[in-house]
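This is the structure, below, for whatever I ask next.
Right, chain A next:
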Amino acid sequence: MGEKILYAFISVFLTINYGFLLNGLIRKIYARVGRRHGIPFYQMYIDLLKSLALRTNIRHGVMFYLGPVFRFTGGIGLFLFMPVIFGSELFANFSFSGDLLLLLSFQFFGTLGMALGASESGHPNSAIGVTRGLAQMTAVEVPFVMALMAIAVQYQSISLHEIVAAQQGGITNWTLFTNPLAVVAGMLAVLGSFMRPPFDVVLAPQEIPIGPPTEYHSNYMVYLQSNRAIYPLAKSILIMNLFFGGATSFGEMMLKTFLVIMWSVFVGVSFPRFRVEQSIRWFLGIPLIIGVLAIVYVQFFLN
Partner candidate 1 sequence: MSLEDLYRKTTISPDGEEFEINPIEDYFCTDKPEEVKPVQNILEKFYNWARSESIWILGFGTGCGAIEMRPLMTPRFDAYRYGIQWRPTPRQANLLIISGYLSTKTLKRVIRVYEQMQNPKYVMALGSCTINGGMYFDSYNTIKRLDYYLPVDVYVAGCMPRPEALLAGVVKLKTLIKTGMAEGANDYANRFDWYKTNQKAVILNWDMPDYNW
Partner candidate 2 sequence: MFQKIIEKINLKYPIDVVSKKSDKLMFLTVHKNTAVNTVQYLKDDLGFKHLVLLTAVDFLEQGKFQLTYLLNNPDIKIDIGVRVLIERESATMESAHSLWPTIATYQRELREMFGIDFPDSPGVNDEFILEGWNNTPPYRRDFDTKAFAANFYHQRNSRENNDPSAHMKKNLYPNE
């Protein structure tokens, strides 16, 4: 058990640093798309340090105080309950505690905690942001769960380890090729959980000055930003494991997650922002239909 914990620390440390750099890189890409030099790729570290160095900080109450802790726990937990690299003892994390469904449910842990914290601040914009987030999240879940269900049926397992194992041995074994409908539904759905346009109305800086985190600063901000580094990464590791054959080395993991995140970046720079009800309708439209088709496909044609 002891070495498991040590391994967990190592893998979290490595991954979160990768996440920071990845975020910097993405901002750099954003800048370059706009023909700017952009912010240094290591800027994230300086920002964290700056936030940590604030001399004063306030709280609105105990839930406000705990909100970011919940949030970051949710992010790290999601990562730790997942086998990151296939066949690696170091990166197997605590995946023995539960399967795919644990991951699916555990991602709400942070969301819920953050929502509670934000709304205790008493700021109306925070509450508005939270309602938008929750509403959009339920819509995102719909096609995503359809895709997961299709994959679970296909592999007759909800153990992430087994799903990855089944995809080994050549690129054609990937879910991407064996069950393309599920992948399409899943990839469309996952756009909603990266907080990028067109689905970033939750934060909406121009409208409800960034919604839930409006009142957060100092160490709270450190946690929120760190979570912003690890949570999308965890999510894309999940996507990678489900759809793209998992990873057998850290390098492969870096590459694949980078590409998954780039998919949302690509969509994000190309499209303007949806209002909440528009994004709900969108998720309950084409992605849902594809998801249902994916399930029908595996039920009647695959087995």
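Selection rule, in plain terms: all candidates are chains of the complex that A comes from, given by their letters.
Note that in this section contacts are C-beta pairs under 8 Å (C-beta built on N, C-alpha and C of every residue); 3 or more make two chains touch, one makes a residue touch a chain; residues count from 1.
Fair warning: this is a prediction, and the values are worked out from it, not measured in the lab.
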So which of these touches chain A in the complex, 1 or 2? 1
Complex contact set, residues of chain A against candidate 1: 31, 34-40, 43, 46-47, 49-51, 53-58, 205-206, 209-210, 213-218, 221
